[in-house]
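Structure below; questions to follow.
Only one protein chain is missing from this complex, and each of the others stays in its spot.
And now, chain A:
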């Protein structure tokens, strides 16, 4: 007879460590479960970028192959940054733990994991700061919230600083203005000192360093991709647009994230730029060298961001353009708007941007000499310079997702909305506490839009998707517009999971669909080759 096995009762089965007692955060080591973290950076990419400790490693392994004496490297790195960046020192010192930020992070909201509270995420690093850089921490230790730096702490940093999308929603609510994104930025810098990054960041950064863009597209591939968009535009409109590449003496250089050159729905946004500029007869050129507006160096370190950004002004100078227009992107604009001028300015070889169509002087870009495509387009629409037929977008019920960096980072709130209202008849805002400065992140920003961490992305994007669900149910919204390449790459998956049936589009794609071009044939499809309402053959 088989031995008698004692089976658990049904109640026991469902109760197994169900009410785990919460342990103190310092005593809760981080777990690495597949689906919730990104792969570690590859040896070859760190070699390319000249970053420390290049080796093959996996976050799932116990041994992360960190060199001896790493504690000293990290602490010295911390000391250097405390003396170099006053903001970092202040953010370490002034937090009073009021908790205003605690429930504002999309990752915390969706996981309930306290280490995703911005205050505690900062505390991960602050506790080490206290131990080694403050008297109270040195003497009182844990009583003063201080702790030793050990391998568990390092792994915890890696996990949680790559669970922050640097969206800065928490900083909107902080009475002291502590910018958690900057704490994460420093945290990531320190991790990079011992070779800890993620593949989805160091891979694109290395490609950008060697080829000029994150996707590693070489000049002929860029020109080829744009050529095939030109063919598609001709099929749809009957008009052949003629973009130029690396043309010296053009008035304007156009820089966009390389995500717009490959993959849907980025390419439709790119087709939109091509059509708009052609219709205006704009004297502009693409650059196959400054072929990336985005900057994954920004998710690595200040030095790396600076290095990758250099090409933009350098290329503008080489081509002798007057100013630069930039495409729809998120973090690209935080870098361009807030850092580029300090790193590589003043760009006194450029001129203050003036729209050749309306004569508007973009005083806001007086120093950087670079304007956002939405500012440019909204100005055209305000001056009634575009012939638009919004009924072509009548099958769409559109809502607008404020991308974190353009909204919170540079205050670009009204322009995209003015554009959408001019090119679409059906526009519905999401609830007030989920848009504009309080916008919820897509959950995949700051280099976290890899695919191996899909679960994590679905969590992080839940608050955003939840607001979209509301307007979908209330108004029948079926299109989520945005001005960010990461959004265009990441939101389709988010919508497929949480709100199937809601598409994702760049704002300029909507513009191009509504744009009545001079001499165009009667359009029967939109830029995605889908039938236009009332004009298609398959309806």
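Rule of thumb we're sticking to: contacts are C-beta pairs under 8 Å (C-beta built on N, C-alpha and C of every residue); 3 or more make two chains touch, one makes a residue touch a chain; residues count from 1.
In this section, contacts and distances are computed from a predicted model.
Asker: Any idea which of "Polar amino acid ABC transporter permease protein", "RsbRD N-terminal domain-containing protein", "NADH-quinone oxidoreductase" or "Phosphoribosylformylglycinamidine synthase subunit PurS" UniProt assigns to the chain that's been left out?
Answerer: So the chain that does not appear here would be "RsbRD N-terminal domain-containing protein", according to UniProt.
Asker: I'm checking contacts with the chain that's been left out. Which of A:295, A:407, A:434 or A:526 qualifies?
Answerer: Considering all chains, including the one not shown, the answer is A:434.
Asker: I'm checking contacts with the chain that's been left out. Which of A:77, A:263, A:320 or A:356 qualifies?
Answerer: In the complete complex, the chain left out is touched by residue A:263.
Asker: Contact with the hidden chain only, please: which chain A residues?
Answerer: 10-11, 13-16, 18-22, 28, 33, 35-36, 99, 102-103, 109-114, 224-225, 228, 262-264, 267, 431, 433-434, 451-452, 454-455, 458-459, 462-463, 466-467, 470, 489, 492-493, 496-498, 538
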